[in-house]
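Every protein chain of the complex appears in place save one, which is left out.
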Amino acid sequence: MQLITANNLSYSINENQLFHNLTFALDSGSGLHVKGGNGSGKSTLIRILLGLTSPTKGEVIFPEPSPFISYLGHKNAIKQYLTPLQNLDLMLDSSSLESAMTWMRTLGLARVQDEMTATLSFGQQKKLALIRVLSNPSDLIILDEPFVGLDDSSRDLLSKFLSARLDDGAGLVLTSHIDPQVSCDELILREKEDV
Amino acid sequence: MFNLLFAEAFKLRHRLRAWLGPLLIMVLVLIAFPLSIDVSQYDLNKFYFSIIVISLLMISFLATESIFSEDYEDGSLEQIYLEEKDFYKVALTKISIYVFFIGIPMSLIGSVFSFANGVSADELPKIFVVLLFSTLILFNLFAFGSALSLNKGAMLGVLVSLPLTLPVIVLLGRAVRTIQYGEGFLEVLALLLGVGLILMAIMPLIISATLKTHLE
Partner (left out) sequence: MYLPYVMYLGFFLLAIGWVWGLGFAPQDAIQGNSYRIIFLHVPASIFAQLIYFFMAVCALMHLVWRVKLAAYLIKSAAPVGVIITFIALFSGSIWGIPTWGTWWQWDARITSTLILFIMYLGILTLHSSFSNLEKADRLMSILVVVGVVNIPIIKKSVDWWSTLHQPASITISEAPSIDSSMLYPLLVSISGMGLTLIALGILISRLYIFTREKNKKWVQNYE
C-alpha cells in the first residue's frame, strides 16, 4: 500500500526556490532518508508531507483512511514545567501509557520521572520526546534529525526500533546527518547553484 | 473534548505566573490608583470605575499574552495540528479555560474593589456579571491578537487587537451608568452576553486560520 504519494512538489520562500518538481512515493514497510546540505529544504519537505506547510506547487496524497502519523521535529513538544510523567499523560492516550513506561525504563528515564523536565539534560529531554514516537502505534513515522543529542546506546535502540517498525509494515521518512542504520531509500536535495 | 479541557486546565494550573500573575497585577493597579490622588477627594468614587475598566482591559491582554505562544515555542502546536487538523477546538477550549481560571477571579476582584469605592452591596452581583461578560469578549479579542503576533511578543498583539476592544469599553461604561440609574441594565447585559457568545463561536475559527498560517 502506498502511504504517501508526492507529485511535483516545489517550494519557494520569499521567491527563493528551495526545491523543484519532487515526485516520489512511499510504500508501507519502506523508509525514505532525505539528505541534503544545510538550507536545502529537508525540514521544509518534512513539514509539507505533514501538511503543516503548503507547497508552492504540487500535492501530497494520502490513502483513505489517512494513516496515523507520529512525528518528532526540532521542537520536542514537551512542557518544561511539568515532570516527565505528567508530560506522558498529556501527550499519549492511556492505552499507550504502559508501553511508554517500559520505554522510560529502557531509556533510563525512570529515575528522573518525577523531576522537573527543565532540569533534565538535552539528551534526556530528546529521549522523553521520542517516547511519543516509540509508544504510539503509528502507520507512518516522520522524524527530523532524531539522532541529535542521543548517546550511542539510545541511538542503537532507536535504529532497532525503526527497523522493527518497518518490518511490521509502517512507513518511515527521516532526515539525518548521521547514518540511521535503517534500510532506507535515499532522496537527495541539492542546493540550488548560484546563477 | 473533555480530555482537551482537562489538559489545558492542567497546563494552566502548573504555570502559576500565567494565571496568578495577572490577578495580582490587577490588585496592585487598583491599589495604585487611589494612591496617586488625595484620598479625601470626593471625586474618587466617580472615576474609580473607569480605572477598574481600564485595568480589566490591561490585565486581559496580559493574561492572554502566552495563550498560544507557549505551545508554539515548544512544538506542541504542530502535534495538535497533526491530531486535530485545525485549531478550532483548541482555541475554544483555551479561551474557555482562561475565562474560567482568570476571567472569573478578575471580575471578582474588580467588583470587590468597586464595592470598596462606594458601590452598594446589592449592586455588587450586577457589576460582577457585567465584568465577567466583558472578560469573555476581551479574552476572545486579545486571544486573536496574541495568535496574530504569537512569537513576536505581546506588544504587537496588543497593538493590533486593542482597537478592536474599544467598543467593549464604551459598552461597559454604558452598563455602569445603567446600574447607577437603575434602568436598561438587562438590555446592556444581554448585548454584552450576545456579543461575547458570537465572538466565542467565530473567534476560534479566525484564530485557527491564524495559527495555521503561523505554522507554514
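Think of it as A and B in the order they're written, each chain with its own count starting at 1.
Everything that follows uses one rule, which is that contacts are C-beta pairs under 8 Å (C-beta built on N, C-alpha and C of every residue); 3 or more make two chains touch, one makes a residue touch a chain.
What you see is a predicted model, and the numbers here were worked out from it, not measured in a lab.
The missing chain, though absent from the view, touches A, B when the full complex is examined.
Residue-wise, the contact with the chain that is not shown comes from B:F144, picked out of B:F33, B:Y81 or B:F144.
Interface residues of subunit A facing the missing partner chain: 13-16. In the full complex, subunit B contacts the hidden chain through residues 144, 148-149, 152, 156, 159-160, 163-164, 166-167, 170-171, 173-174, 177, 206, 209-210, 213-214, 216.
Rule of thumb we're sticking to: only the chains that are shown with their structure count from here on.
Look at where the CA atoms of subunit A average out and do the same for subunit B: the two points lie 38 Å apart. Of all residues in subunit B, only 7, 10-11, 14-15, 73-76, 78-79, 81-82, 85, 215-216 touch subunit A in the complex they form. Listed in rising order, the residues of subunit A touching subunit B in the complex are 47, 50-54, 69, 71, 73-82, 86, 90-91, 132.
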